[in-house]
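This part shows chain A:
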Amino acid sequence: MSANRRQFIVGLLCASALPTAVFADAPKTTGPNGEPAAPASSVILSDLDVEKLQAGGYTAAFAWHELYDWSAAVSRGAQDEFARLGIKVVAETNASFDAARQTGDVETVLALAPSILISLPVDSESGTATYGKVAKAGTRLVFIDNAPAELAQGTDYVTTVTSDRAIIGARTAEAMNAALGGSGKIGYIFHDANFQVTNQRDQAFVWNIENRFPGLEIVARAGMADPARIEDIANAMLTQNPQITGIYVPWTEPALGVLAVLRQLGREDVKIVSIDLNEPAALDMAKGGSVAALVADDAYAIGVTAARAAAASLLDRKVDPILVVGAGIVRKDNLAEGWRASLNTAPPQSVLDALN
Partner candidate 1 sequence: MTPVLQLKNIQKSFGGVTAIQDFSLDLHAGEVVALVGDNGAGKSTLIKMISGVYSPTAGDILLDGQPASFADASVARERGIEVVYQDLALADQQTVYMNLFLGREPVKGPFKILDRKKMIAETEALVKELDVRIPSASATIRDLSGGQRQGVAIARATHWAKKLVLLDEPTAALGVAETARVEATIEALKARKLAIFIISHSLDQVFRLSDRICVLRRGQQIGIRETAKTDKNEIIAMITGVAA
Partner candidate 2 sequence: MSLTLPPRAVLQGLIVYAGFVLIFMFFAVMLWDRGFLSAQNLTNIVLQTAPATVLAVGLVFVLAAGEIDLSFGAAVALAAIVAALVMRAYPWPIGVAAGLATGMVVGLVNGLIVAYARLPSFLVTLATMGVVAGLARELSNLQSIPVTAGPFIAVFGGGSLFGIPSLVFWTVAALIVGHVVFRETRFGAHVLATGDNPRAALVSGIRVARLRLSVLVLSGACAGLAGLLYAGRLQAARYTLGESDLMTVIAAVIVGGTALNGGRGTIPGALVGSLMMGMLSNGLILMGLSVSWQMIIKGLIVLAAVAVSLREPNR
């Protein structure tokens, strides 16, 4: 096993085993009532359990907020686990970030009376309106990333499976520190919308920079609500703060836009650190470009855990209110392993070619 792969796996294990407190007052990922997050690995099904499930003739459905690399990986993880447990997937919907559509999707899917529903809510405010009927129909509901506040864990839904945002924040800060060699000025672009997952990750990054890395300073902050506007935002930031040497972007889709701007301005010396893997960003990283590191959460494992937790609930097991998976820093030197560990597939051929 290569040293890098070992490192990555150790990192993931540490991350999943110690999700809560890396530092005393560091941000923590907690459940709806402040419960500490349990590691994803804590959900276990015995062989007997698996046999029971396979004999149960259960079905499952998905109601996504949007389908792209990350959520597709989550979906794959869940579907592979369902296949293992003999649970048939009957429907998958994509609301394209439209809350009204998601409400309709959930309603429609309930007509198939699935035993399990896995969903990532677009809108935390329409919790009851969208998901109120799911538990009543006898369907076990598992949320990905965040659960609407007005729903009760245990009665309205089983659990929430997410990546540990506190850990991700720590890792992005660590990656930035490594990329800038311990000192530098940072441009911080955050997700300017009420979306728990990104908000907590962004804030954790800031906390880590301010408290752990004295050599790094955030000199510019910009909010991004619509990824389509990222180029204007990055342009403005770099023009007004030419001393920036590193930029944090809340996830890889807008990171591509920042990359384009760097190329246009001839500022390829500036390093980008972001979250999630996608092909163009990985390609740039493989070629030694501006993308210095991508923190990838264990998307595939999120899916597997969600499926497993839902199945456990079918067997009337008690499930922790919030389950977290870890995240690792993916750099050029561990790209292939990191990609596989997060998304459970080989990286695209273009990336592999660029690495050689």
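Picked so that all candidates are chains of the complex that A comes from, given by their letters.
The rule we apply is simple: a contact is a pair of C-beta atoms (placed from the backbone, for glycine too) under 8 Å apart; a residue touches a chain by one contact, two chains touch by 3 or more; residues count from 1.
Since the model is a prediction, treat every value here as computed from it, not as a measurement.
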Here the complex member from 1 or 2 that touches chain A is candidate 2
For a test of understanding, state which residues of chain A touch candidate 2 in their complex under the given definition. 64, 67, 89-94, 96-101, 103-105, 107-113, 122-126, 128-130, 192-194, 225
